[in-house]
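The chains shown are only part of the set, and none of them has been moved.
Note that the chains take the letters A, B, C and D in the order they are written out, and that residue 1 is the start of every chain.
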Amino acid sequence: MKQKKLQEYKNGENATLFLLLTKIEKKTAKNGNEFLNLELRDISSTISAKMWNGFESFYPDAKENMIVKVDCKFDEYNGTPQLIINRIRAAKEADKVTYEDFLPRSQRNFEEMKEEWEKTVESINNSFLKLLLQKLFDEETKEKYFNVPAGKAWHHSYLHGLLEHTLEIVKICETVCKIRSELNRDLLITAAIMHDFGKTEELNYKTNFDYTDKGKLIGHIVIAAMRINEKTNEIPDFPESLKDRLIHLVLSHQGKLEHASPVIPKMPEAVVLYHADELSAKSNAYLNVITKEKQNGGNWTSFVRLAETSLYIPPEDETDTPKETFFD
Amino acid sequence: MKQKKLQEYKNGENATLFLLLTKIEKKTAKNGNEFLNLELRDISSTISAKMWNGFESFYPDAKENMIVKVDCKFDEYNGTPQLIINRIRAAKEADKVTYEDFLPRSQRNFEEMKEEWEKTVESINNSFLKLLLQKLFDEETKEKYFNVPAGKAWHHSYLHGLLEHTLEIVKICETVCKIRSELNRDLLITAAIMHDFGKTEELNYKTNFDYTDKGKLIGHIVIAAMRINEKTNEIPDFPESLKDRLIHLVLSHQGKLEHASPVIPKMPEAVVLYHADELSAKSNAYLNVITKEKQNGGNWTSFVRLAETSLYIPPEDETDTPKETFFD
Amino acid sequence: MKQKKLQEYKNGENATLFLLLTKIEKKTAKNGNEFLNLELRDISSTISAKMWNGFESFYPDAKENMIVKVDCKFDEYNGTPQLIINRIRAAKEADKVTYEDFLPRSQRNFEEMKEEWEKTVESINNSFLKLLLQKLFDEETKEKYFNVPAGKAWHHSYLHGLLEHTLEIVKICETVCKIRSELNRDLLITAAIMHDFGKTEELNYKTNFDYTDKGKLIGHIVIAAMRINEKTNEIPDFPESLKDRLIHLVLSHQGKLEHASPVIPKMPEAVVLYHADELSAKSNAYLNVITKEKQNGGNWTSFVRLAETSLYIPPEDETDTPKETFFD
Amino acid sequence: MKQKKLQEYKNGENATLFLLLTKIEKKTAKNGNEFLNLELRDISSTISAKMWNGFESFYPDAKENMIVKVDCKFDEYNGTPQLIINRIRAAKEADKVTYEDFLPRSQRNFEEMKEEWEKTVESINNSFLKLLLQKLFDEETKEKYFNVPAGKAWHHSYLHGLLEHTLEIVKICETVCKIRSELNRDLLITAAIMHDFGKTEELNYKTNFDYTDKGKLIGHIVIAAMRINEKTNEIPDFPESLKDRLIHLVLSHQGKLEHASPVIPKMPEAVVLYHADELSAKSNAYLNVITKEKQNGGNWTSFVRLAETSLYIPPEDETDTPKETFFD
């Protein structure tokens, strides 16, 4: 689906757009007339909307998370853009729009990432670990794993986010393995691939990003442990100690009990995985916040709960050359 | 095996005894002669020992956790009993002694406990849950589950300890279910039975009570989750939500992330299981400490790390009758 | 007082009702006219209200927490019920309505609970402890103790709540005493009865549930200790150690310093009381939240601050019978 | 009792001394002979001792914390002084020695401190508070209050220590009252006097400094609250709010729940009392450690658990005059 982004329209323009309906409520105005208050999104942003008339046939079947087609005019309310909707209907199959048209996705090239991931699996030398990965990643599982975001909101929270995040951790782990050759590289890389595998079951990402009941009751960490356990059971003679260590790395990858890891890192590989995960996650998250809030002006973002601070947005026009003549 | 307890011998007595060898080291005296420094235990207590001569053939094959037969004399060193060993040899099969002769065991009747446990399983009405328990507890598993202690040292740390502990939790949960009929009793009782199931793999208890490598790397909580996952996979149409909830109760039964539960209780049944576990564990542990230290005299036990305090030992001879004549 | 519950009226119905006025403010509409914005409650729920005219004589003497009689019409505003009030006046003595008509109360039978409580006191064998309870609970004190809620909002937060809560703890303690006969049952049950005694002074519950100044400055835990101290002073030869232990159990019943207990449990009975209290409180609180939010739909309640999570509302229509034929 | 201090004797000197016996055990030497291993103290320090012969009649009745008279010789063992005892017997009444001869005491003049304390009480203008103090401090209570140390080991841990500590807090509070005239000075000073009153029951100090059972079970904070409660009950019309506030200040004076205060400071006077207490306690404690360890050499004391660090001992010979000529 190709259409101009919401952000690119100006006040007063008319448009016909496919949008994702994320909120809808009927309200009564002071004059007693009913109207609709809506929230809609395209892939880039979210916008409020009002519909004053003609929603009688649409409203009864309207649901959050449905895709709609609207005739509308761009307006402004107290300095914020809003839409005035003239006509609205649910999208049809023939419209050929899908939820993916409305969900943010990784900015890295998807094919390139898949290829990088396949090469990583290929590079595992330990036959048991490589076999385990091959068994775990059947086509259906790969499909989910390659598409799911790494989280709902904090870091890599977009389609293919888990894939992008995993590849970053792999790169950092490879760097550390070069520095410390004593590390069991195959074990570490396999654990890096598997560490957030449980997110394929912990998160819904088809129409919106949200936690599943299973995700809230069990959590992605134990889900991954159960899947590794199931598959190693199918591999004859899979070494018990190797299995325990791999599960240990997955279980301990959040580093501390209070971060919901049921065991803390008890191996060098485990502590490496923990901090490599932090590096990938936090650098992504912090930069995302700054990118999003940069245009608001000001030197500081709003308070970021998971960083426990607001973040500094440095001035851009910094002179780079000292005045003194030391270099002459 | 029947023999007088170590505690019942007096200074100066001679004896022939089977004992468990828990420590052994060869030392050199000031005069240059070598001697053995040993630690031995029977079912009731531990004692130090010295052997001055005649250990040349025994020593090279001696290992910790082996059962030995000794000829010895009860002696004292600085007010503490010790043994002087004249002869020592490893126990033979013909001696018909086993490790269980040297390990403490629950004071409750074992048969009675097993029967109580079977009745509890029988009482589960939900067919899926009952079936799950029946599949999980094959004869081999039951054997382990019925014998393993509930821990290495803190509470119910004796043979059949897990069984005793589980039955206490079941009783407390039944009481709470009577108070709050909205609770899902079948789910709660099944989770009570399963909550420490992982200890069958987390602990060694054959020759001594100690953690296994798997226990330290994965922990009994996740082990239990993996076993429930495996077995429910074998039951057609086991309801996904029921499975998730059962695993949730097991995972959250230590109540807090910092106590190594990867999720906190998110259901009334989960919070009941947590505190019923605490009640059984702590009342057992606190009373054990007092029983053990009572004979030392004094009103306070030594500092108990897990209670974060020493415990008060109340005076026994308390008058019970007020002097005033209110009752006349 | 008998009247139809607020929840049972429909949009458009007229009614004359006694209600508790919990908030009142005069506002000015855009057109310059003044109107009243009110909040009212009956025993089951709270409702917003507007009064457009005729409040001149009522308003100057109106106070929060007064009982009023209203003529009104049931209306709706943005999907939420509200009242339009035509006439309002303060309730008079002749109306024979009291605050208790508007405050929630325990669903257990009050007489039954009182009897159960009396039997519990009667069952104490230690004469000193029994005498202490008899002295503490004169008629006036009993009146308060039997009526006060166990808290403002969290658990058993309704009339007779403390009584209901106390009886639950007693039951759980009795179960544990059966499991561990070494426990001092009389001491434990007396402490269970007294543990929240201070709430009779910590809470106002006549017109609304709220903390008193004394409650905030001293807290129910120390209040109870002071009352026990006063009364034991009146009993000749009350054993000093018994008194100290009873006060210890009361002081330590919140289990941890950071939960406002000035000492942590240093006796087995103290740790049992702590967890029995938790069992009663949390099972009540968690189930209350679920009951209240169940009708909203969805599988999860809103975030519950004291549980540090939202709670899972399981599906009701769970199939109970496995398909396989294991039982044949 | 007057006698030369242990620290003033030299290796090889003979002496006859009264000492406090703090530890005693009979041991067996390698040669099979029994001997006594003892620890003794005078008011300034503690010393080890050995007795090789002639203790047969003494040993059976010897107890820790008894005062003894010894004939001995000063010796050294691995560079540390020790006594070789030739004769020993329990002190008799006729010897006119008391435990106070062996316990450390405040370096401030006792009479001066008592006078200062009486003047402080006299200076209270609020008649209720002054009357309360007069009733609380009968002669017997004063005797205890004036003698008890403020603690077992940390700060002001010597006879009259509570008195000295209290007077320091009073001084600091007076300074703050001058800075902030809005503070209720009478309430604050009364609370300062009462804040550690419970230590008269929490601590034994007659033969050694140690906690009582009541002290461990209830704690000095609640003991003080109970005593204030008892006495205000005896004063007609003692204002309820004044009583609650006074008890609040005492209960909250340790500042945080985790420091065993059951309520945190909710009044300006309460927060002032908390920090004035800290100032007096910590400045005393830190300086004591430095004084004690200064002579060991080195710039740092050993690790001080309650300060969570070792303390710096600054160099003494610091030059005070800058070289530059700014002042000319």
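The rule is simple: contacts are C-beta pairs under 8 Å (C-beta built on N, C-alpha and C of every residue); 3 or more make two chains touch, one makes a residue touch a chain.
Small disclaimer: the values here were computed from a predicted structure and weren't measured.
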Starting from the 4 chains in place, I would like the total count of identical chains in the complete complex. 6
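The criterion applied here is as follows: only the chains that are shown with their structure count from here on.
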Which chains contact both subunit C and subunit D? B
Can you give the rotation angle that fits subunit A onto its twin subunit C by Cα atoms, in degrees and rounded to the nearest 5? 120
Here the gap between subunit B and subunit D, centre to centre from mean Cα coordinates and rounded to Å, is 44
Measuring centre to centre with CA averages, how many angstrom lie between subunit B and subunit C? 41
What parts of subunit C, by residue number, touch at least two of the other chains? 241, 245, 248, 266, 312
May I ask you to sort the chain touch graph into line, ring, star, complete or other? other
Check the chains against each other and report every pair that touches. A-B, A-C, B-C, B-D, C-D
Spell out the residues on subunit D that touch subunit B in their complex, using ranges where they run on. 25-28, 213, 216-217
Under the stated contact criterion, what part of subunit A meets subunit B in this complex? 213-214, 216-219, 221-222, 225-226, 229-230, 233, 240-241, 244-245, 247-248, 251, 257-263, 266
Taking the touch rule as given, give the residues of subunit C at its contact with subunit B in the complex, in rising order. 125-128, 131, 134, 168, 171-172, 175-176, 178-180, 182-184, 235-239, 241-242, 245, 248, 264-268, 271-272, 275-276, 278-280, 282-284, 286-287, 290-291, 307-312, 314-315, 318-324, 326-327
